[in-house]
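The structure that follows is given in the form of structure tokens.
The complex appears here without one of its protein chains, the remainder shown in place.
Chain naming follows the written order as A, B and C, and within any one chain the residues start at number 1.
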Amino acid sequence: MDFTIPFETQRMIQVIRDFLRQEVYPLERDFLSTPFRDLLPVLTEKRTRVKTLGLWAPQIPQEYGGQGLSLLEFASIGEELGRTPLGHYLFNCQAPDAGNMELLIQHGTKTQKEAYLMPLIHGQIRSCFSMTEPGYPGSNPAWMSTSAVKDGNDYVINGDKWFSTGADGAAFSIVMAITDPEASNPYRKASMIIVPTSTPGFRHLRNTSVMGDTGSDHASHGEVQFNNCRVPIGNLLGEQGAGFVLAQDRLGPGRIHHCVRWLGICERAFELMCTWASNRLVGPDKLLGSQQIIQTWIAESRAEIDSARLLVLRTAWKIDNLDASAARDDISLIKFSVAAVLQRVIDRAIQTHGGMGMTDNLPLAYWYRHERAARIYDGPDEVHKIAVARHILREYKA
Amino acid sequence: MDFTIPFETQRMIQVIRDFLRQEVYPLERDFLSTPFRDLLPVLTEKRTRVKTLGLWAPQIPQEYGGQGLSLLEFASIGEELGRTPLGHYLFNCQAPDAGNMELLIQHGTKTQKEAYLMPLIHGQIRSCFSMTEPGYPGSNPAWMSTSAVKDGNDYVINGDKWFSTGADGAAFSIVMAITDPEASNPYRKASMIIVPTSTPGFRHLRNTSVMGDTGSDHASHGEVQFNNCRVPIGNLLGEQGAGFVLAQDRLGPGRIHHCVRWLGICERAFELMCTWASNRLVGPDKLLGSQQIIQTWIAESRAEIDSARLLVLRTAWKIDNLDASAARDDISLIKFSVAAVLQRVIDRAIQTHGGMGMTDNLPLAYWYRHERAARIYDGPDEVHKIAVARHILREYKA
Amino acid sequence: MDFTIPFETQRMIQVIRDFLRQEVYPLERDFLSTPFRDLLPVLTEKRTRVKTLGLWAPQIPQEYGGQGLSLLEFASIGEELGRTPLGHYLFNCQAPDAGNMELLIQHGTKTQKEAYLMPLIHGQIRSCFSMTEPGYPGSNPAWMSTSAVKDGNDYVINGDKWFSTGADGAAFSIVMAITDPEASNPYRKASMIIVPTSTPGFRHLRNTSVMGDTGSDHASHGEVQFNNCRVPIGNLLGEQGAGFVLAQDRLGPGRIHHCVRWLGICERAFELMCTWASNRLVGPDKLLGSQQIIQTWIAESRAEIDSARLLVLRTAWKIDNLDASAARDDISLIKFSVAAVLQRVIDRAIQTHGGMGMTDNLPLAYWYRHERAARIYDGPDEVHKIAVARHILREYKA
Partner (left out) sequence: MDFTIPFETQRMIQVIRDFLRQEVYPLERDFLSTPFRDLLPVLTEKRTRVKTLGLWAPQIPQEYGGQGLSLLEFASIGEELGRTPLGHYLFNCQAPDAGNMELLIQHGTKTQKEAYLMPLIHGQIRSCFSMTEPGYPGSNPAWMSTSAVKDGNDYVINGDKWFSTGADGAAFSIVMAITDPEASNPYRKASMIIVPTSTPGFRHLRNTSVMGDTGSDHASHGEVQFNNCRVPIGNLLGEQGAGFVLAQDRLGPGRIHHCVRWLGICERAFELMCTWASNRLVGPDKLLGSQQIIQTWIAESRAEIDSARLLVLRTAWKIDNLDASAARDDISLIKFSVAAVLQRVIDRAIQTHGGMGMTDNLPLAYWYRHERAARIYDGPDEVHKIAVARHILREYKA
């Protein structure tokens, strides 16, 4: 197991680091106080800079116009990008678009790739992913009510979805819908279908207010409705009934992407905490960082972040060198354990800052709010724990 | 030690409970999505209802127009009010006004009471409290830069404050300022002075954006500036140099008020969690509440809330029956331990709700965000732990 | 809810406290290094002293020769006794004898009381309780293999039991055995039967080595075998099939007894920790107690112990003033939450002492080892959590 970062990737990290600190960190205050949509002009400008720097879409194979990094290589890049809430968006590797690109690369037809994938990779459009339903638990992905019924050469889709991240302004959605309600295998009932948002019957109802924030554009969670929404059969992604399998495919590396992003957040929060502790006076000649309690938080955070990173790298290495199914349990392990580290590190960083940590002068409060979802999305931690334990226990049955 | 709730208080709790459920809970969705200022008309109407029901200002002695409850009695009322983010405001026992009323009752002159206390008790005006400074740690209340220099019959105040809760729209602020920089006792350097917000040189700069929320009116945290702000000497509250002592006086029962409010939040979060778990399906015939992990959270929350309440009641009983100084350490104990229970219970309630817990459909996300400050304000938990331990350790020195 | 300790009980506590410190604490080093059996002469002497002081069997009604304390009163006494591993034994309120006395008082026939109860109360004999079986989970008390088959005027008992605390040297055991295997209600299958240890077919196989300690006499956990062990029908305790109900009766107040004992352990551990921290130098002029980390442990321990005690007192009050069934959930809450506090406080006290905490110079290491079982016996914590949550959740079902 070799985690060495190739020289070329190291150089790329350095360029990214400098770019983020000089050109993106200064935008954070605006990001924290302005609707995302209002930032689009400046963000577009920065995206052009990223392209110019030859860093665009680092996770995408070179034949599609990306940088073609392995998962292990991307782990380091993704962590760097995670240090600012704007990082992934600026490099075009933000959820849910990155996951949609991956789906289309692996399962899209030539037509689908031309119509949906390439504009997405070029950053000309955005997309969303419509899986979660308000009336059904996200923890049970095989149970949903949205249906897609074949009618002639079309699918007719009906149902309600929410947490369709970025639906506001998206050009298309990849929708999970029941196409084979009678399938004996519950994991073969659903399919994924591409639905342009301009299709009659598709309606973006609203952005759900989440943690006090309704959001806009990419930075939003949409509620969408499918009302006799009719799309050609050619919009089916992969095989009919393969929706669950594709979702698993999508979520596996997607969880790595989340985890490395969380590590980036941890590192930034750690940096903010240490900088504050090393310079803030708590008395005329006493630094905050001289307090044992603060020191304890710093040491524990360092150990936890470093451990978490190694576990993520091991998982990325396994996926790169074996395959995603060999790393199934590892993916569950990093999902819940990195999310836990994330929450603890952010919490300590806020507590270290006192009142300042509550404010939007720093990105800490933003992450505290919105990354609370890390323990919920892509399968609540508890579901991952149970799944991995069941696999393990099987091996010990006498 | 007798925690029995008098029959009259029990009856009052029942009336409050019904009123809140029928008339206030339905306002919460608006509260979570609308600027506070826009709600003032409907809130004013509800405040009138509270007066009509004979429940107004329950913590205020009857001779001043309140209900004259003991601290132990108020503990039960305050918990009930805490079940909704609007409770305390509607009954005119919200921070920081409640603390200011207490200060004025105990230390105000007749003139001060007429000018500031009575309109405050009647709900005609609001006030703020300006103690925390951006450049100085809240954990060290004896160290600040704002000064009030005597000049003729006036104090001339200069300095910057933030976290002046409710400064936006307040009629006056009680300001903590250094009046005696040369005092040998660092706890005798500061004084409290009443400053009408209409005074030239007083400036409400902005509301600090806190956890994504700039807020307005009562629901805001103001940054204020004193720029050669001149008020008559008669605006001094209590003795010169007594600022720190008054602050301690104010914070003691104030912490009880916070703790009982937190208990109310805990109970509401617990109720939401249990209701969701008892009714949400996670499969076609499987309730969320049948899951052992959820059950564990419920049992632990119940034990923690009940323990926390008893510790608070003991503290209130001690203050009522002995005095605040006898309960000094108890106040510290409840400050940090109830805040910890609060955070854990809210966290479990959100996790139980999954994606729904992240949304502003319920008040959970609001409390998750804004009550993160519970571990910071009125002295960070860590400061209370250290203080109480030092007192304890003294007794064991051989 | 009134927790006031009557003056008479307060006086009794003071006498006990002085007695323990002067006459019992000094025996602890011997207790920690010598087989319990070798201490019997000196312990018998101290038991006589306790009788002379009029403190013998405080939990037993006066008509049976005890002090007749209510559960709430005993809570304070039991905590005091818990401060030393020898306390309960010296006052004849040690498990499992205290529970057996209670069973016999409530359910024993006149003959049973004369033969078994009175010698037990007088401290002339000891007893054990044989319920747990090595092949069956203690967490499922309705599932066991030991059987008692009626044969003429006798029960013929067969089966294996372990964790029969104090079986080594006991005069009799109260045995739980299946008498009604066909009962439709699984909780009506077992009965309790008194078996003198001199009965042919009863065999004390060995003391199980627990945490490195085989133990002896009262301080041991026996493995016993019933091999066609025949006792008269008159040895049945209560009704046939009532074994489970009696066990619940026995365990309810028994858990209070355990909890107050644990509180006593906590207080002693706290005292040891504070004394060490206040006097141990960690540098030429620096006390261990000046370290923030130690201070944090002390403050948290104080808050946790005090909260735990109040929760126990509330439960005792409910049993005294309502009844045990009204307090069923409260008993579960204190079972797991006090056990958790116990473990944390002992752990911190050991860590504070460093290497000294590992040694048997102090009782900390003893409690660390043997009270690990607190989270297991009388129902593992997890079983209590699940039970209480299920009761709670029922109330929220729409």
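By definition in this document, contacts are C-beta pairs under 8 Å (C-beta built on N, C-alpha and C of every residue); 3 or more make two chains touch, one makes a residue touch a chain.
The shown structure was predicted, so the numbers you read here are calculated from the model rather than taken from an experiment.
Of the chains on view, those touched by the hidden chain across the whole complex are A, B, C. For the chain left out of this panel, the touching residue among C:F36, C:F172, C:W317 or C:Y366 is C:Y366.
The omitted chain makes contact with just one of the residues B:N279, B:T296 or B:N321: B:T296.
Residue A:S278 is the one among A:T44, A:S278 or A:S325 that touches the chain missing from this view. From the options C:T44, C:T111 or C:Q351, the residue with contact to the chain not on display is C:Q351.
The hidden chain makes contact, of the residues A:V15, A:I233, A:L310 or A:A326, with A:L310.
Think of the hidden chain as still there; on subunit C it touches residues 32-33, 132, 134, 137-140, 143, 162-163, 208-214, 280-284, 288, 291, 293, 350-351, 354-361, 365-366, 368-369, 372-373, 375-377, 380-382. Seen across the whole complex, the unshown chain contacts subunit A at 1-4, 271, 274-275, 277-279, 289, 292, 294-296, 298-300, 302-304, 306-308, 310-311, 314, 329, 332-334, 336-337, 382, 384-386, 388-390, 392-398.
One chain is missing from the display, and on subunit B it is touched by residues 291-293, 296.
Simple rule for what comes next: only the chains that are shown with their structure count from here on.
Rounded to whole angstrom units, the spacing between the C-alpha centres of subunit A and subunit B is 37. Centres computed as Cα averages put subunit A at a distance of 52 Å from subunit C. A straight line joining the Cα centres of subunit B and subunit C is 43 Å long. Subunit C has residues 292, 296 in contact with two or more other chains.
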